[in-house]
Structures are given as C-alpha cells and as structure tokens.
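The structure's right below; bear with me while I get my questions together.
All protein chains but one are shown in place.
Here is chain A:
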C-alpha cells in the first residue's frame, strides 16, 4: 500500500478546477499523472516520489549518494577509532 516510486517530471498542467498542478511523470518509460499539491516547489526535470497519484517528496540528489558512501565512511571511522586506541 505504501509503495511509492521515483519518477521524472516531464510536463506540468492545471487540472480539476484549474488550480491543481498535475504532472506527467515518467517511470522508466511508463507515464502516469500525479498531483503536485504536496510538493509545491517541484519543477520539470525533478525526480518525485509518487504514491497513488500524488507526489509526496522530491528526491534529494545529494542525500541519495550517502547510501553509496556509507560503507567506506564507517570503514574510515573504524580505522580512526582503532588508531586512536593503539
């Protein structure tokens, strides 16, 4: 149920009463519509996390790198701790 998938905003248009920013979001070739009401700063080209037709977060590119750096960082910290203990 809480499944949400990151996709790239391709275009934005106004729908419903003309006040709702709806985006066309591309997920690896598949295009779905999503409301941008919960992410008012989102722009074309941004990656947003979409859940049941509503974008709920803009993916933070900088933070996204942290998972790849985590192991080398904890390795360096462990080495530092060990060298301090010697």
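The definition used in the following text is that a residue touches a chain if its C-beta (ideal position, glycine included) is under 8 Å from a C-beta of that chain, and two chains touch if they have at least 3 such contacts; residues count from 1.
In the analysis below, contacts and distances are computed from a predicted model.
Protein name for the hidden chain, per its UniProt entry and selected from "ABC transporter", "NADH-quinone oxidoreductase subunit J", "Cytochrome bc1 complex cytochrome c subunit" or "Hydrogenase formation protein HypD": "Hydrogenase formation protein HypD".
The missing chain, though absent from the display, is touched by one residue of A:31, A:44, A:59 or A:80; that residue is A:59.
Within the entire complex, the positions of chain A that touch the omitted partner chain are 1-6, 8, 16-17, 19-20, 27-28, 32, 35, 37-40, 47, 49, 51-54, 56-57, 59-61, 63-64, 66-68, 70-71, 74.
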